[in-house]
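The structure under discussion appears below in the form of structure tokens.
Removed: one protein chain of the complex. Kept in place: all other protein chains.
Chain naming follows the written order as A, B and C, and within any one chain the residues start at number 1.
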Amino acid sequence: MAGEVRSCFAMTEPAVASSDATNIESRIHAHPQGGYVLEGRKWWTSGACDPRCKVAIFMGKTDPSAPAHRQQSMILVPMDTPGVTVVRPVTVFGYDDAPHGHAEVHFEGVRVPAEAVLLGEGRGFEIAQGRLGPGRLHHCMRAVGMAERAMEMTRERMATRKAFGSVLAGHGALLQQLAEMRIQVEGARLAVLNAAHQLDLHGNKVARPAIAIAKVVAPRAAQAVLDAAIQVHGGGGVSGDYVLAAFFAGARVLRLADGPDEVHLRDIGRMEMKGKARL
Amino acid sequence: MAGEVRSCFAMTEPAVASSDATNIESRIHAHPQGGYVLEGRKWWTSGACDPRCKVAIFMGKTDPSAPAHRQQSMILVPMDTPGVTVVRPVTVFGYDDAPHGHAEVHFEGVRVPAEAVLLGEGRGFEIAQGRLGPGRLHHCMRAVGMAERAMEMTRERMATRKAFGSVLAGHGALLQQLAEMRIQVEGARLAVLNAAHQLDLHGNKVARPAIAIAKVVAPRAAQAVLDAAIQVHGGGGVSGDYVLAAFFAGARVLRLADGPDEVHLRDIGRMEMKGKARL
Amino acid sequence: MAGEVRSCFAMTEPAVASSDATNIESRIHAHPQGGYVLEGRKWWTSGACDPRCKVAIFMGKTDPSAPAHRQQSMILVPMDTPGVTVVRPVTVFGYDDAPHGHAEVHFEGVRVPAEAVLLGEGRGFEIAQGRLGPGRLHHCMRAVGMAERAMEMTRERMATRKAFGSVLAGHGALLQQLAEMRIQVEGARLAVLNAAHQLDLHGNKVARPAIAIAKVVAPRAAQAVLDAAIQVHGGGGVSGDYVLAAFFAGARVLRLADGPDEVHLRDIGRMEMKGKARL
Partner (left out) sequence: MAGEVRSCFAMTEPAVASSDATNIESRIHAHPQGGYVLEGRKWWTSGACDPRCKVAIFMGKTDPSAPAHRQQSMILVPMDTPGVTVVRPVTVFGYDDAPHGHAEVHFEGVRVPAEAVLLGEGRGFEIAQGRLGPGRLHHCMRAVGMAERAMEMTRERMATRKAFGSVLAGHGALLQQLAEMRIQVEGARLAVLNAAHQLDLHGNKVARPAIAIAKVVAPRAAQAVLDAAIQVHGGGGVSGDYVLAAFFAGARVLRLADGPDEVHLRDIGRMEMKGKARL
């Protein structure tokens, strides 16, 4: 595979708080003649704008009367199926992230065959949970990478730009801030390495607190470091002439995607209280 | 005047740290046949992309051998003078802020008459200082306004969006965060009111510490409040469907424009030490 | 009155979370021969160690079967009544705050006459609420005063102490921090002035959000400023040779006394959501 065919993941819906996956309202109805009919409006379907994107994984309810975590299923939908409409790209700050893009996608009377269901009906929530550990760490690594790149640019800038009588590195306040930036990057790096190490050694379940911590720490550190790097770059920092503003948007998004910070913090808190209190 | 004619202010240059106005390198040469010739490359000339913008205030050195604060002059330049080129709009977090825009503008062999100099040669720095007090407070008020609007949207969202078993307002952590947001907005509002009050009563000089404080506090509060409001809005928060991401970019910029935070903090620190230590 | 007779206020109990006044478990029983009998263990009864303290205001339940906010009453008890025992001073960090002190006080079979009840049975909670507005602002003013004193000491220190090649004020990072300290003190000062102003003009009810904000902002600012001042004073800062460590303890306590921060933040959040959501 040479990366010519791509897929997208269509879970999030504008109408409901999608950080709580049990809220997803799209429907996957059984069709009287076999297979399923999909109905729903999704957004933030990353990659759906790319012409190479040929298939979507759609999440929706097969059985709204089942227990909360068994109502959802995931199902494969070719993008050219009638009833699938890529409505528009949704922007991130002012970026449209083309060609990749994050699309609003409507599914209206979309028919797919029975075999398209992943793992079986009612397992959508479970799949969503399972894929998140490694996926989250992947995002975190990108966050560390962006922060490290910002460090490099900041050092370069501080060594050469002159203001108020010296290069920026000669201003004690900026030098101290550079140290704070390094501390943040190192904290993020160690949190991610630790989570990856635990994932390798002990698997998803044991690594869960470490992953949740990394997922909070790394995007937060990246956002803080990028914000500081932007400041050191002055007007240039917010412009398109440096990569920092776009990276900032990317890091900011990671505090929402794959679980907003608050959801991870709640998990960490609950794991901390485990065996002590019923929450 | 019905707002049909607009001006722009061309001080900042990509090549030098322009937060230190003494760095500005553009030149205003005397022309052998009278008047001046301007040479320089500017960017972040806000409004220069707008077709209604007819005149620029250009800052440059008339006398590089004068003491640092007497080298610069400001001079009026009609935008249609030969040699003035609006090269491109510079973006802010992906936004081009059209039609207004922030332009890169080149001035090459631009001739202007002698009368175009504002106040007289060598007074550019002085003018730059003088106009900043009221201008800064104006920016701060916009920051407070954006933050207040974000509060309104956040309240609305928290009252209606449901996740993990209740409306968002029912989650204690979010309610506490809403309180922190209110505290920030009030802090910004009081800082700006106090500075405006002192400016009215006692003028620019006495009000200087209060203005510098407001200039740090208000954009910072606005950025923090907008960041939190974005988070509460989930994916929607970073998108173009709500005004929050664009406001965030606007607030972020205020921590740089009209003096980066660090420059104001340095001023506040020096005023604090006045009479105690020579800095 | 020359300050020779003092009173103390005995509400808080070690056994229950006393930030929620409805939790108070001490009992005020009717005595068959008239008057009341008090039973309860209190602590943090400030001033009870002082020999000039002659009377306590005791809070306890007169009617545990009443609605939550009508169960408590306040009652006056002379300190020399049989059954009142000042057990020990409770320390704050390592300070005993003598002669004033914060006492653990036991009340065992303490008889007081019927007239000793303040305002009437069942009004304890109401009195507790009512006295807090002005009392809280008084604490906040002390917080601002302590912070301002710390500024003065810090300026002095920064002007005279030399390290790494210059007086401390010559280190840009410290000068910037001094500015941050000033920003905090000004924020606290304005929050308190604003609350006092609203209290004067519009009374307790309208001023409630402003008072709650001041009660969070001022102790927090004082703690941050004192912490920074301590740091600038090096080892001296934590010692008894400067007033900073004792002030720090005093400011830290204000984040708990008269309502912990969290309780005020919850109130501010709820007021913010008023009319929008039922909480």
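Criterion: a residue touches a chain if its C-beta (ideal position, glycine included) is under 8 Å from a C-beta of that chain, and two chains touch if they have at least 3 such contacts.
Nothing here was measured: the structure is a model prediction, and the numbers come from that model.
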{"item": "Residue touching the undisplayed chain, where the options are C:Asp50, C:Glu121, C:Glu186 or C:Asp261", "value": "C:Asp261"}
{"item": "Identified contact with the non-displayed chain, of C:Phe9, C:Trp43 or C:Phe107", "value": "C:Trp43"}
{"item": "Chain B, residues in touch with the chain not shown (by the definition above)", "value": "171-176"}
{"item": "Residues belonging to chain C that touch the chain removed from view", "value": "12, 14, 16-20, 23, 43-44, 90-95, 161-164, 168, 171, 173-174, 227, 230-231, 234-241, 245-246, 248-249, 252-253, 255-257, 260-263, 265-266"}
{"item": "Absent-chain interface as seen on chain A, which is shown", "value": "151, 155-156, 158-159, 167, 169-170, 172, 175-180, 182-183, 186-187, 190-191, 194, 209-210, 213, 216-217, 262, 264-270, 272-273, 276-277, 279"}
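We take it that only the chains that are shown with their structure count from here on.
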{"item": "Magnitude of the superposing rotation for chain A and chain C (Cα, nearest 5°)", "value": "180"}
{"item": "Whole-Å separation of chain centres (CA-atom averages), chain A against chain B", "value": "33"}
{"item": "In chain A, residues with contacts to at least two other chains", "value": "171, 173-174"}
